[in-house]
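Heads up, one of the protein chains got dropped from this complex, but the rest are sitting where they should.
Chain naming follows the written order as A and B, and within any one chain the residues start at number 1.
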Amino acid sequence: MQPRPFVVRARRRELADTVTLELTGDAPLPFSPGQFNMLYAFGVGEIAISISGDPAQPEVLRHTVRAVGRVSEALCGLRRGEGVGVRGPYGTPWPVAEAEGLDVLVVAGGLGLAPLRPAILHLIRHRQRYGHLVMCYGARTPADVLYQRELARWQRAMQVEVTVDSPVSGWQGSVGVVTALLPRAAVDPARAVAMVCGPEIMMRFVTRDLLRMGLPPERIYLSMERNMKCAIGLCGHCQLGPAFLCKDGPVLPWSRLAPLLSVREL
Amino acid sequence: MKKKTIGDLLREHPFFADLEPQVLDVVACCGQNVHFASGELLGREGQEASFFYALRKGRVAIETFVPSRGAVTIETVDAGGVVGWSWLVPPHLWVFDARAVLPVRAIAFDGQCLRSRCETDAAVGHALLRRFAGLLAERLRATRLRLLDVYGHAPR
Partner (left out) sequence: MLTEDGLEALVGALLRRGYRVIGPTVREGAIVLDEISSAAELPVGWTAEQEAGSYRLRRRADRARFGWAVGPHSAKRLLFPPSERLLSVRRSRGGLVVHGGVAQMPPQALLGARPCDLAAIAVQDRVLLGGAWADPAYQARRERLFVVAVNCGEAGGTCFCVSMGTGPAATAGFDLVLTELIDPDRGQPSYLIRAGTPAGQEVLAELAGRAATPAEVEAAAEVVARTAQSMGRRLDTAGLHQVLTGQPEHPRWQEVATRCLTCANCTLVCPTCFCHTVEDTSDLSGEHAERWRRWDSCFTLDFSYVHGGSVRPSVRARYRQWLTHKLATWIDQFGTSGCVGCGRCITWCPVGIDITEEVRALRGPGGSA
C-alpha cells in the first residue's frame, strides 16, 4: 500500500490538456491491459490512472493523464527527472484471453482510448489469435483525437474508424457520434467481444446499440470510473451496489453492470 | 458477368435489405445509379428535394453555411447510409446541403415517383415510412447524445 518511487523519463503532450508520462522505477511493473495504477503527485495527492503502455514492455510505465483536477494538473506538470509515487497495478483486465478465437470490437470515446491502448497493442501483437479486429473511436474535435500517429499504424492490422463531434475545415473523416460507426464494424456479433471505454453516458448508448446488433451482454465489457482512493477495496469510495469497482472492476461485463446502472445515483 | 439491376443493389443495401420482394420491385422502379465526385453537391439547402440517396460507396457531409465560418459539417453519412428525407415531408425542400466528401456511388430515388407509389400502394408507403421513421429516430438520438458534449470538460 506504499507508493514505489518512480521517475519521469519522458513527457509528451498529446492534446491541449493531456500528456503522456513515461515512468521508470527500480523494477519493471508487469500489468494486464485495462489495469490502473495509483499515481501520487508529491504533496498534492493520489489518483487512479489507467495504464496506457504496452503490456509486453513492463519496464516502461506509460500513463496518459488529462488535467482536470488538482492532482492530475500536478501530474501533467511533472518534468523529466521528477519523482512520482506509483502503487499498482490494480483492477480487473480487459478480456483479451477470453476473446481469443473471436472477433473483437473496441469502442472508445475521448480519453477512453488510453485504457484501451494496452489491449489494442496486445491484440495486434497476437493478431493471429483473433478474428476480425475493429476499433471505433469518437472524439470531440480532430484536435482531440488521441494517439493520432499510432492510429495510422494500427490501421494496418485492424479496421479503424474515427469520428468527431465537431470537425474543422479540411477534415475528411466521419462527423457524428461514435454509435454511428458501429454499423460499419466488420464483426460477427454472435462471435464478437466488445471492449468499451469512455464517458459513462457514451458507454450506455454504445451498449444499447451493441445489444441491438446481437452481441450477448456477457461479452460486452465496460471500464467504469468511480472515486478510487485506496484501490484495494478498503476505503469504500468506489462502491457500485455490491461491487467495489477498484477490485471487482474497473472492467466488468454488461451482464453484471446492467442491474446496477439501471438504478440512478447508486 | 451479368450487370446488377437496381433491385440487386437494393437487396445488398442495409436500408432496404429485408424489404418484401414485391415492395422492393416497386421501389427499385424509382431508383437509378448515380455517382458524384468529391466536392459535388447531392442536394442544396432551399432547393427542391427531388431525390434521396442510398449510398453504396463514399462519404457525404450534411452541411450548412454559417456566415463567417463557411460550410460547417453537421454529420457525415457513409456507405450503407441514406441521405435525404425532405422528399417525404412537404414542402419537399432540402434543409441542409449534402456534399460528397469522398467519391460517391449511390442509388438516387425519384421522390415524386415514390410518393405517388406510396399513395396508391399502402404496403410500399408503410414499408418506406417505417424505415424513414427509424432513420430519423436514429439521427435524433445521435443528435441528442451530441448535445451532451460528453467528451468536453466537466464544469469546474
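Quick note on the criterion: a residue touches a chain if its C-beta (ideal position, glycine included) is under 8 Å from a C-beta of that chain, and two chains touch if they have at least 3 such contacts.
All values derive from a computational prediction rather than experimental measurement.
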Of the residues listed, A:Val60, A:Ala157 or A:Cys235, which one is in contact with the missing chain? A:Cys235
Of the residues listed, A:Gly45, A:Pro58, A:Pro142 or A:Gly173, which one is in contact with the missing chain? A:Gly45
Of the residues A:Leu29, A:Val84, A:Leu146 or A:Val162, I need the one that contacts the missing chain. A:Val84
Provide the residue numbers of chain A that touch the chain removed from this figure. 1-7, 40, 42-46, 68-69, 72, 82-85, 225-227, 229-230, 232-237, 239, 241-242, 244, 247, 263-266
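One rule holds in what follows: only the chains that are shown with their structure count from here on.
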Can you list the chain B residues touching chain A in their complex? 14, 59, 61, 70-71, 73-76, 78-80, 101-102, 141-142, 145-146, 148-154, 156
In the complex, go through chain A and note every residue touching chain B. 17, 68-69, 109-111, 138-140, 144, 163, 165, 167, 169, 171-177, 179-180, 183-184, 198-199, 201-202, 205
